[in-house]
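A single protein chain has been omitted; all remaining protein chains appear in their positions.
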Amino acid sequence: MKRELPMIITFVFGVFMIIQYFIPHPIVNNLAGILQSWAIIVIAFSYVLGSANILRINGEILYRRGQDWPYKLVLVLGFMLMLVTGLIGGIEQGSFANDRLFMSIYIPMSATMYATLAFFIASAAFRAFRIRTWQAALLAITAVVVMLGRVPVSQFLWKQFPDFVDWIMNVPNAVAQRGILIGAALGAIATGLKVVLGLERSYLGRD
Amino acid sequence: MSRFLSRFEKLDRRWIFLLIALAVTLPLFVDLGMSPSSTPPVRDFYNQIERLPERSLVLCSFDYDPGGKAELSPMAYAVLRHLMSKNCRVVVITLWSTGPGLVEEVVNDVCRDEFHRQYGLDYCYLGFKEGREAVMVGMGRSIRETFPRDHYQTPIGQLPIMSDVQNYSSFPLLVNISSGYPGTKEYVQYVESRFAIPLISGASAVSVPEYAAYYTSGQLRGLLTGITGAAEYETLINRKGLAMIAMGGQTMGHLIIIFFILAGNLVYFVNRRGKAR
Partner (left out) sequence: MEFFWLTFAAFLTLAVFSFLYKDNPFYKFAEHLFVGVAAGYVVCVEFYNVFLPNLWRPLTNDGQWGLLIPFALGIALFTRFTSKWAWVSRWPMSIIIGTYAGLAVIGFASGDLVLQLQASMVPVISVPDVAAFTLRPGVISFLQVLANPVFTIGLICVLFYFFFSVEHRGTFRLISTTGTTLLMIGFGAGYGYTVMTRIALLFDRLYFLFVDWLHIAKV
């Protein structure tokens, strides 16, 4: 039952979520509410599991004085500091965990890590973006037109430039995206059904 | 010349990094006086809120983290300012686990500090709930059971603003500001189509090309596109904020990227022709 029971659970929950859409009876709705609340709780535990795993892996390296162990010490100390101050003092505005650790450590670094992508996109634009085919040329022309049209300076070139870019987004782009959405929806439905019916079992891992 | 162009084609990327940093920094010191005009999706977004009667109860789902703060915080500020100026009441939630602190800051800055509204009566912040789509569908059945307490651990029954709230049908409008998953796409798939609540969205520019299909189909009644959309919206509500300030930097950034694309390809083609000879 190490594999069969999980597959049965997947089937029951999956099918129930599907039929719940078609049967708006209060009994079905109430049961769906219970199962959804269970899913919320279990998923929350899975995020805690992820954090615990980070602690476990880095704690082991720290214990063995493995490679880069001083940095692992920083990681573990940061984790414990946030955990202790957060659990004791709370995470609302006014708490140390929020006002100092979250606002002054997490936010600047998270935002900066994403901001570095701007440099890489600039580098790629110069060194890697090569117009070798007509498709690439069309992509480049559209990109240039959209980038130009979405900044205020475009109005000095042509007053209706923003409306032209709006048309590009709402017509040819929307057509392409709609085609992709429809195709992706068919794939997602097929994959979802495969998982629910037990045809796709990769999530169970190996024995 | 050809040697120079060959070396230029293989320019150390750190020079490119420096150029883009200088280009985007320049508008911080030199005012370029940029002000965007509004486009139809932004006007539709604005009008959906503008048409709300006074004291309407609006559900706001601000789903972003510090990585999306640059584009979406200005939108969140502008939306709350617009709603507060219309004397609407707001219920704010977030579905991103690293968003609660950010969203709390926006809610308190605008509702409490700027407009001096009363918590629990004019606005409330229910905080974060794990579960993504399960939470979205769960709110369609009962918001009270999905969010039994608010962000400050107050039982939801003790908040007067929530006294008549059951599920999505209690709100005339759902405003979603989102950075990715879970966000606008999921609200369209699991909420708008299923519970028929009017939905407007502000999203990171990187997600917007996909959402254009939802906007043109009418599933989204309005759409703000990244920082430019936020700036257009600030123009409409007559309140200059961070988005308008960012327009100079945005302009310079776009122009330099366009220059890099054109210059890179020009150098490539000239070098290729030289080698062919």
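Per-chain residue numbering starts at 1, and chain names A and B are given in the order in which the chains are listed.
Assume a residue touches a chain if its C-beta (ideal position, glycine included) is under 8 Å from a C-beta of that chain, and two chains touch if they have at least 3 such contacts.
This is a predicted model, so every value here is computed, not measured.
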item: Chain not shown, its touching partners among those shown; value: A, B
item: Among B:70, B:143 or B:162, the residue in touch with the chain that has been omitted; value: B:70
item: Where the unshown chain meets chain B, residue by residue; value: 14, 17, 20-21, 24-25, 28-29, 31, 67, 69-71, 97-98, 100, 127-130, 132-134, 137, 147-149, 151, 153, 186, 188-190, 192-194, 204-206, 208-209, 213, 216-219, 225-228, 242, 245-246, 249-250, 253-254, 257
item: Those residues of chain A which, in the complete complex, touch the missing chain; value: 2-3, 5-7, 9-18, 21, 34-56, 68, 71-72, 74-83, 86-87, 90-91, 97, 100-119, 121, 125, 135-136, 138-147, 150, 160, 163-164, 167-186, 188-189, 191-193, 195-196, 203-205, 207
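Just so it is clear, only the chains that are shown with their structure count from here on.
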item: Centre-of-Cα separation between chain B and chain A, whole angstrom; value: 16
item: Residues of chain A that touch chain B when the two form their complex; value: 21, 29, 32-33, 36-37, 39-40, 43-44, 47, 91-93, 98, 102-103, 106-108, 110-111, 113-115, 118-119, 121-123, 125-127, 129-131, 140, 143-144, 147-148, 150-153, 155, 162-163, 166, 169-171, 173-174, 177-178, 180-181
item: In the complex, chain B residues that touch chain A; value: 9-11, 13, 16-17, 19-21, 24, 34-37, 39-41, 65-70, 97-98, 100-102, 104-105, 108, 129-132, 134-135, 137-138, 141-142, 145-146, 151-152, 194, 205, 208-210, 212-213, 215-217, 225, 228, 247, 250-251, 253-258, 260-265, 268
